[in-house]
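Quick one: structure below, then a few questions.
With one protein chain removed, the remaining protein chains of the complex are shown where they sit.
Here is chain A:
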Amino acid sequence: MAGGAKSRSSGGPAPPSKTLVLDNGGSTIKAGFVAAGDNADKKPRVIPNCLARDRHKKTYVASELDKCKDFSEIDFRRPVEKGFIVNWEAQKEIWDREFFYDKALQKCDPASTRLVLAEQPNSLPALQSHCDQIVFEEFGFASYYRGVGPAFNAYHDIQGIFRTPRAPNTPVNFPAEIILLIDSGFSHTTVTPILQGRPLHQAIRRLDVGGKLLTNYLTRLISVRHFDMRSEPYIVNEMKETACYVSLDFKGDLEKTWKGTRGERRQDYLTGSAGIAKDYVLPDSHTRFHGVVRDYEPSVSARARKGVVVSTEDILTLRNERFVVPELLFHPSDIGIRQPGLAALVMQSLSVLPEGLWPGLLANIVVVGGNALFDGFVQRLQTELLELVPDACTVRVARPEDPIVSTWLGATNFAKHVHADRLAVTKQEYEENGAGWVARKFAAGLGVDT
C-alpha cells in the first residue's frame, strides 16, 4: 500500500476485497465485479445508459430496454452528455436500479466495495466533483478511484493483441510500457499516449466526432434521399452498425455509386455498384423487429421505383451512405467540422511529445470504442498514418477482439493491480480532506515510480 494515506496506516480499514468496475459510457455502461483472487476471464454486463420511451408511452430504464421489442419512434434520455455524466438525476436512477436496489441484477453493497470508474479525458472540474460527491455522499462507497478510461487499456496484454512473437509463457507485465490509445465512442474520439500506465495529459487530443453524430448524419441522408427516419434513432443506429464501413478507396467507391447525369443510369450503378449497394429491409414492428442487410437486387428496387408492390417489406437501397458516414472520422471537414481527421489528430498529439517517443507510440496503436468495429477502420487509419509519419517509423494498429469492452477489461486488470491501492481514496479520506483533495489526487495520478 505504498503511497497510502496516513489515515489508513493509522489503523484504517483494509481496502475492500471486491471492486465494482464501471465504464459509464454515453451509450452503454459496462459493469462487473472483480475480486482480488479472480483469475477467470470475465465479461461485463453491457447496459443501455438511458431512459427510453416507446411509442406506446411505456418507459424503460437502462437494462429494462432488453424487454422492448418494438423500437420504432423510441425516444431516449441520456445522463451522459459529450461523454461526461451531466444529469445525475437520471444517472442515479439507472445506477440505483442496476446496482443498489434489492432486486438489482448486479447487487452491490457500496459500504464494502471499491468503485473503479472510467471517465473520459479532459472533463470539467465541476462535473468531476459532482461525481465524487455522489459516489461518497450518496452511495457511500468504501473506496473509489475515478480514472481516465483510455489509460486503463494499458492494463492489457498489449503485445498479445499485436501478436508480437515471443516465447510461450512469457510473463505479461502490467501496465504496458507504451501505447497510443484511440478511443472512438458514442460521444467523441480521443487520442491518448500512455507511458507505463500514465496518460500523457499534455498530448491528449479530441475529435468531436462520435457514434452519435454518425447516426444523426445517416439519419439526415436517408431522410433526404429516401424517407423520413428522423424519429427512428434506434433503427438508424442499427443500420449504421450493420451496413456502414470505412472506405479504403473513397474516390473509387464514390465513383462506383454515382448514378450518372441526366437520367441515364450508369451500368455500374444499375448492377449494384460493384457490391457496394445493399438493400436494407426495415423492421415492420410486427414480424421483424430488427433491420436486415441484403445483397442488392436490381429487379426489386426497379419495381419498387415504379410503385409496384412486390412485398410488404420496406426496403431502401444504401449506396454511398454506407461509407460517407464513417468517413467523417477521417474527414470531418466533409460536413464543415473544422477539425482534423483521425490520422492528423494522432499527429497533433505526437507533435507535443519528444520525437524519441514517436516510434514506440506509432508501433503500438490500439483502437477501442464502438466505431473501431467499422470494417476498414484499422486499415484506413494505418494507411493514412503511413502518409504522415517519418519514413523510418513502423505503424502498427490493432483492435482488440471486443473494442467496446476493452476499457472495462483493462480496468478490471487495473483493479487487481497494486496501482489501484495506490490511487484509490477511502470514504474516510474524502470526509477528512474534501472533494478538492480527492480531485487533485486523481488528477495527479500515479506520478513516477521509484
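Definition applied: a residue touches a chain if its C-beta (ideal position, glycine included) is under 8 Å from a C-beta of that chain, and two chains touch if they have at least 3 such contacts; residues count from 1.
Basically, contacts and distances are computed from a predicted model.
Match the chain absent from this complex view to the correct UniProt protein name in "Ferritin", "Exocyst complex component 8", "Protein ABCI7, chloroplastic" or "HIT-type domain-containing protein".
Matching "Ferritin", "Exocyst complex component 8", "Protein ABCI7, chloroplastic" or "HIT-type domain-containing protein" to the record, the invisible chain is "HIT-type domain-containing protein".
One chain is left out of this view; which of A:R45, A:H417 or A:K441 touches it in the full complex?
Considering the complete complex, A:K441 is the one touching the chain left out.
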